[in-house]
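Complex shown without one protein chain; remaining protein chains in place.
So that you can tell them apart, the chains are marked A, B and C in the order they are listed, and the count of residues begins at 1 in each.
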Amino acid sequence: MDELRELYTDTLMSFYLAPDRKGKIADAQGLEGKNLSCGDRIKVFLQVEDGVIKDAKFTGYGCVISQSSATVMCRMLLNKRLDEAKEMIDRFIDFMQGKDVPEELLGDALYFEGVRRFPSRVKCATLAWHTAKELIQKLKGIQSDAG
Amino acid sequence: MDELRELYTDTLMSFYLAPDRKGKIADAQGLEGKNLSCGDRIKVFLQVEDGVIKDAKFTGYGCVISQSSATVMCRMLLNKRLDEAKEMIDRFIDFMQGKDVPEELLGDALYFEGVRRFPSRVKCATLAWHTAKELIQKLKGIQSDAG
Amino acid sequence: MFSPEQIRKDFHILEEELAYLDNAATTQKPDNVINAIRHYYMKQNSNVHRSNYELAELATQAFESSRRTIANFIGSEPEELIFTRGTTESINLLAYSFFVGGLIEAGDKIAVTIAEHHSNFVPWQQLSKRFGTEMVYVDTDDEGRISLSEVKKALDKGVKLLAFTGMSNSLGVVMPYVEICHLAKERGVLTVLDGAQLVPHHKVNVKEVGCDFMAFSAHKMLGPMGIGALYGRRELLEKMVPFLYGGEMIDEVTLEDTTFNVLPYKFEAGTPNVAGTVGFGEAIRYLARLEWGKVQEHVKKLADVLIHELERIPYVEVYGPKDETQHSIVSFNIKGLHPHDVSQYLNSWKVAVRSGHHCAQPQLKRIGVPATCRASVYFYNTERDVERMLEAIKNITNEFPWVG
Partner (left out) sequence: MFSPEQIRKDFHILEEELAYLDNAATTQKPDNVINAIRHYYMKQNSNVHRSNYELAELATQAFESSRRTIANFIGSEPEELIFTRGTTESINLLAYSFFVGGLIEAGDKIAVTIAEHHSNFVPWQQLSKRFGTEMVYVDTDDEGRISLSEVKKALDKGVKLLAFTGMSNSLGVVMPYVEICHLAKERGVLTVLDGAQLVPHHKVNVKEVGCDFMAFSAHKMLGPMGIGALYGRRELLEKMVPFLYGGEMIDEVTLEDTTFNVLPYKFEAGTPNVAGTVGFGEAIRYLARLEWGKVQEHVKKLADVLIHELERIPYVEVYGPKDETQHSIVSFNIKGLHPHDVSQYLNSWKVAVRSGHHCAQPQLKRIGVPATCRASVYFYNTERDVERMLEAIKNITNEFPWVG
C-alpha cells in the first residue's frame, strides 16, 4: 500500500479530481497524443499571442497520472514564452526519465517524482508533455514562417 | 571405435569396395532419389520383363552406407516379381525404422542391422530402397496401363 | 486427483503468494519445462538434422519427439505440424503464403470476426489492401458472442477463407468453433482457427473439429516464449508456397531456381529453436497428464466466482457473457477509474491483471469501451487468488474515495 501512496499522492489525486484546465479552446491550435501501451489519448490546445502562451487546456481520457500531469502542465505553461515552455518541458521529460534536474527548476512538476519508480507509468506522466512539445514545435514553425 | 565397427562392418565395407551392381542399364527405366540431409543422389535402374526384374543397377555418389545398401538391394531385386520386390523393400524399410521383422525374411539386408542404432544414418541405408519402391510403383502403373 | 494447491508447487514463481491472473497474456512455466530447457543446453545442444555426431543425434531426436508429442496432443500427423515462433507468425505465414502464392487473388473475399486478436485481424486486413482482396467482417453481439446466423450471412457472401478465434482473448467467449468449421466446410470455405486462447483450455482434436488450419503459442500453455505451431491439412500445405526462405527447408538451390523440402520442413526455414521445442514438448506432456475435465471445471468455477462477485459490487461493470459460453477471462471496469489505475492498485495487493485494449480494439470498440481490466485464470490459480482480488476491489474506495 505504501508503494501505491508514493505514486498516488494526495496532491496528484486533487489535481485529478479538479481538472481546472480541462476543455477545448475555440480557435486555438490543438494536437492529439497517444499512449500506445494503454490506448489513452490526450489533446492539448495552446493559444499563443506574440510568442507567449496565453491559454493552455487539454481534453481526453486517461488515468490519474496522465490526467493530473496534463493539468499541472497546462497550468505551468500559462504565460510562458514558447522557448521557455519548450525548455520547461524538456526538463520535465528528463526528470521523469531519471536524469538529474535541479529541483528548484521543476516547480509543481516535482509532485510527479514518485512516478519515476514505476517505469510503466512514466509514459502516462509524460504523455501531455510530449504532445505539447510537438505542438510547440509546430507553432514555432508557423511563427517563423509568418515572421 | 567399437561403436564405429558396428556401423562399418567388414561386410558393408566389402560391398562398398566392390559395387558390382553399379552402372546404367541402357533402355531401362531409371529414377533418381535424393537424401536431403546430405545432398546425396542415387539413380536406380530396373529392367522388367513380364513383371519380373531381370536386371537392377544404380549410379550415384554417396557414403559407405548408402552405396553398400544400394549394392545389396540391386542384388536382392534380381529375378523378383514386382510385387515380391515391393514387399521385400517394405520389410527392409520397416526393419531400418526399428520395427520387428523376422530375421529370416531379411536375407543379406540383415547386414544393415548395426545402422539402426544411428538414426541420422538410417536415411542413408534406405535411400536406394525408397527410390526403387517409387520406381516399382511407376512400373506397375505402366504395366497395368498396357495390360 | 486434481489439486491446484499441489500443482502450485510445480510453479516456483508463484511461491510468494502472487495472485497471477494474467494468464491470457502468458502463463507461468512449471519446473519440468524450465529444467528441460536447461538440460537441453547443458547436455544436448547442437544444430539438428544435418549432422551425425552424437549431440546432433540427441538434439534431432529431442526436436522430432517434441513434434510428435504436440501433434499427438491435437490429433494431427507430425508432418502437418509446423513449428513457428507463435500464433502471430503462424497466421502471417498463412496470409503471406496464400497471397504471394496466388491461392488468394485480387477480388477474393476474406472473412474475419470483430472478436479477433490483432494477430488474426491485421495480417488479413493489410495484405487485402495490398493485394486487392475484400474483407468481410462478422459482427458479435453486445457480449462478444458470434452467432451462427451471422457466420452464415458472411459465408454466403462468397468468401474464400474464414479466419476466427476459438476463444476471444478480450472477453473470454468460447465460440461455437466446431459448428463454424462445419458451416464453412459445407460451403467450401477454408478455415483458419486461432487457437491461442482455446488450446490452453480445451482439448482440441483438429480432425474432429475439421478446421483446415490452427495456430497456437507455447507460452500461453506452460511452454517457453518464442515457439508455437501451425497445424495445416496436408493437401493444403502441399499446395502452398513456402513463407520464409533459408536453410533446412531446401531441396536444391541453383542459380536458376530452388526446390523445396518435404513437409513440415518446407515451412521451417533457418536454424530451428530446438530448446524452444523441447520446452514446448515438456509443457504438453505436463498438460497431457492432467485430468482435463477437472481442470476445466476448476477454471470455470474460479472465473464464475469472479464474475458474480464483481457484478455484486455497484461500482464494477463486467463485460462479456456470464453463462456457459464464457471461460477463464473476466473483463471489467471500475466506474470513475481508469483500468491502468486499477491494475496498478491491484499490484499493490500482489494481484497481477492486465489493463488496456488487449490487442482487440475492434471488439472493445464494438462494446463501447476504450480499455478494460482483464483477469484471466489458469488451473494453478486457487480460490485464494480470486478472494484476494475480490477483497482488493472491495477496498478500492479506501484509496480512490471518489469511486462508485
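Just so we're on the same page, contacts are C-beta pairs under 8 Å (C-beta built on N, C-alpha and C of every residue); 3 or more make two chains touch, one makes a residue touch a chain.
None of the values given here were measured: they were computed from a predicted structure.
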Sort through C:His298, C:His327, C:Arg354 or C:Arg388 and give me the one touching the missing partner chain. C:Arg354
Hidden-chain contact residue, picked from the options C:Gln126, C:Asn205 or C:Asn395: C:Gln126
Note that chain B touches the chain not displayed via residues 1, 3-4, 7-8, 13, 17, 37-40, 61-65, 118, 121, 124
Residues on chain C that touch the omitted chain in the whole complex? 12-13, 18, 20, 22, 25-26, 28-29, 33-34, 37-38, 41-43, 45-47, 50-56, 85-89, 91-92, 95-96, 100, 114, 117-119, 121-123, 125-127, 129-130, 135, 137, 217, 219, 224-227, 242-248, 250, 252-255, 257-258, 269-276, 340, 343-344, 346-347, 351-356, 359, 361-362, 365
May I ask you to list the residues on chain A that touch the chain which is not drawn? 34, 36-38, 118-121
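Simple rule for what comes next: only the chains that are shown with their structure count from here on.
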Whole-Å distance, chain A centre to chain B centre, using C-alpha means? 78
Cα centroid separation, chain A vs chain C, in Å, comes to 38
Residue numbers in chain A touching 2 or more other chains? none
Where in chain C do residues touch two or more of the other chains? none
